[in-house]
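Dropping the structure in here first, questions after.
Every protein chain except one is present and positioned as in the full complex.
Should a chain be cited, it is by its letter among A and B, assigned in written order, with residues numbered from 1 in that chain.
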Amino acid sequence: MSAHTYATLVDLAAGTLLLSAVLVVWRRDLQATARLLAVQGAALGAIPILSGVRRGDVQLVVVGVAVVTLRAVVFPKLIAVRLRGELAHEREGAPLVNTTASLLVTATLVIVAYALSRPLVRLDASSAARAAPVGYALVLIGVFLLVTRRKALSQVVAFLVLDNGIDAVAFLATLGVPVVVELGASLDVLLAVVILGVLTGRMHAKFGGTDLDELRELRE
Amino acid sequence: MSISGLIAVPVGAPLVAAAVALVSRRRSLSGWSGIAASLAVLAAGIAIAARVGSGHVVADAHLLRADAAAAVMVIVIGAVGALATFAGVGYLDAELADGATTPAAARQYEVLVQVFLAAMSLAVLADNLGVVWVAVEATTIATAFLVGHRRTRQSLEATWKYVVICSLGITLAFFGVVILYFASIHAGASPTSALDLDVLASRASHLDPAVTRLAVGLMLVGFGTKAGLVPFHTWLADAHSQAPAPVSALMSGVLLSVAFSVVLRVRALADSALGPGFARDWLLVTGLATLLVAVSLLVAQRDLKRLLAYSSLEQMGLIAVAAAAGTRLAIAGLLLVVTAHGVVKAVLFISAGELQHVHGSSSIADLTGIAARSPLLGAAIGAGLLGLVGLPPFALFGGELAIARGMADAHLAPALGVALVLLVVGYASIVNHGAAMLLGPARAGSPAIVVSRPVAVPVVLGVAVLVVLGVVGGPYPHLLETAATVLGAR
Partner (left out) sequence: MTGAGVAGAAVQVVAVAAGSPLLVGWMRQVRARLEGRIGSGVLQPYRDLRKLARKQSIVPEGTTVVFATAPAFIAATMLVVAAIVPTVTVASPMDGVGDLFVVVGLLLIATVALILAALDTGTPFGGMGASRETTIAALVEPAILVAVFALSIRANSSNLAAIVTATAHRPGDVLTPAGALAFAALVVVVAAETGRLPIDNPATHLELTMVHEAMVLEYSGPRLALVEWGASMRLAVLVGLLANLYLPIGVAGAHAGAAGLVVGVGAIAAKTALLAGALAAGEVFVAKVRLFRVPELLAGSFLLGLLAVTAAYFLAPRGA
């Protein structure tokens, strides 16, 4: 794979990551966002696979395949299963910040991400590291979504976007963290998502819905 | 016992107990194996302390590494774990007798508590920052269903907030770890060992400052979330008040301190890589802010368990301020406060759990005339509260004194003044509420308090340990001073 092809494909993957994150902010429908998460996971996994193929590093390719399996297949499936069951009628209602304002805030966050990640890009000027700001942007967008969404499952989606962003920075800037750490981190995220899914089910049983505004009983 | 076997005990023993609890049918077996595991952790901690007390570091080949600071934390985990697991046996018995829980849920509780203890031990003993991170996240996962054990609406709300906020914080910490890995590789470390704590310490001066500042900032905020520091502190009162009392004891007493010990390690790294100002400023600001938030919510508090939770928040604020000072005396005092606070919170939460069980509520207005109805519990809570507010002869007094002197040495006198004022206000509120609960005649019709052995033993033992720690010198203060040096005190 030539350097130019590699750079183009990595840029394509990074661009897909960013676009899918923007569409998650735009689309309020939970099922659509679950599908967008699958696209995002696939784009994320493509990056270590491309790096592994270019360097002939089998371990990197295996990690990439594992990432794709986890983030493009397992996580969206977990969310979709939750949605199909008792929560079939749940859509994101009006989020705390309306869609137009959210999109404009997202634009600001993307610019902030590029500014914040300048030290990283300055240190390593390879073509992959130059796309690291995309991961930063995903982290900021994930935090923004976490704070402004009202449905329980939307917060789970926001958390996954955040995590995808961190992994994107890891793969783009450093070709991934040590395998042990990556494994542990993926396992932790998987368990966290499973726990949140179970809690969402319990919430639906106890509160009759997963609107987070219902969780107001504990006060000072 | 060989060194690598010794270091593996604090992680391995609770895991063995968890396996026993998973498969055994007899509750007494799983209960006793849990208590035995915690005592094993304590014993291993003391044995490790004996070997590293003079500044050596012991490590096994792959994963674990113990220095004086790690030994201190293992001792705290073992001590508080022993108290909490002992009380936990009685807690589960009472719940099963009341029909408030099922045997399956009780088994889940026991397994999760042991996994929780193992994860905390791994967090203080791991030699790779990435593995430390995995362990801290594992504590969140293990405690998620423990907080929600009681299946009420309020505990569900508390669990959700806890999992979401702590996962957010810990994910930001992971971001910091990734960026630090990036900086470490560019400073010349090899990819497999770039996150090892000693490799990072030795290469600290070569790390790119701008990138390291990003990484350290994210890690301070992220691990600070698990330690309950502002701005991500909102989960603490809810989670600690809704969890079962022995779990609250563990979370308030140890988990916050374990998370803060990771913050201390990050602080040491920041000081060698960036100079002392960066971490100090952040810790000072957030410590004072945490103190302010905690004290303002202590004053008009109406629920006993939330009172105890906010007092933990107050202690964490004090600890953060002490860490900002960074002198040897300040950090040694900090570690003594951590130990004493762990024990005293365990005593108080276990007593509070007993009171909640008897009265069916933990609201302060409902709990009056305790000393009149049960002299044992009244004396224990009274001693605990006096110890909590830092009166001699309890150990917190010595710790806070050391912190005050350490801060004065570090030229942080104005901050010390502000912190002391806030602390005094907080302590006055605690004493006020405590007096309202303990003193005075029992109200007509309040139920009699019968203190069972699983509650009485830990409570009495805890108070005794507190007095001993506060009065006796000897090897423990020496260990604390070595630990302070290891943690980069000036």
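By definition in this document, contacts are C-beta pairs under 8 Å (C-beta built on N, C-alpha and C of every residue); 3 or more make two chains touch, one makes a residue touch a chain.
Small disclaimer: the values here were computed from a predicted structure and weren't measured.
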List the neighbours, among the chains on screen, of the chain that has been left out.
A
Among the options A:Pro76, A:Pro133, A:Gly165 or A:Gly197, the absent chain makes contact with A:Pro133
Answer key for A:Leu19, A:Ala32 or A:Val53 versus the chain not shown reads A:Leu19
Against the hidden chain, chain A presents residues 3-4, 7-8, 11-12, 14-16, 18-19, 22, 26, 98-100, 103-104, 106-107, 110-111, 114, 127, 130-131, 133-134
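Going forward, only the chains that are shown with their structure count from here on.
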Nearest whole angstrom, what separates the Cα centre of chain A from the Cα centre of chain B?
31
Which residues of chain B touch chain A in their complex?
128, 130-131, 133-134, 137-138, 140-141, 144-145, 148, 151, 153-154, 156-161, 163-164, 167-168, 171, 174-175, 177-179, 181-183, 185-186, 191-192, 194-195, 208, 210-211, 213-214, 237-238, 241-242, 297, 300-301, 306
Going by the contact rule at the top, pick out the chain A residues touching chain B in the complex.
116, 119-120, 122-124, 139, 143, 146, 152, 155, 159, 162-163, 166, 169-170, 173-174, 177-178, 180-181, 184-185, 187-188, 191-192, 195-196, 199, 202-203, 206-207, 212, 215-218, 220
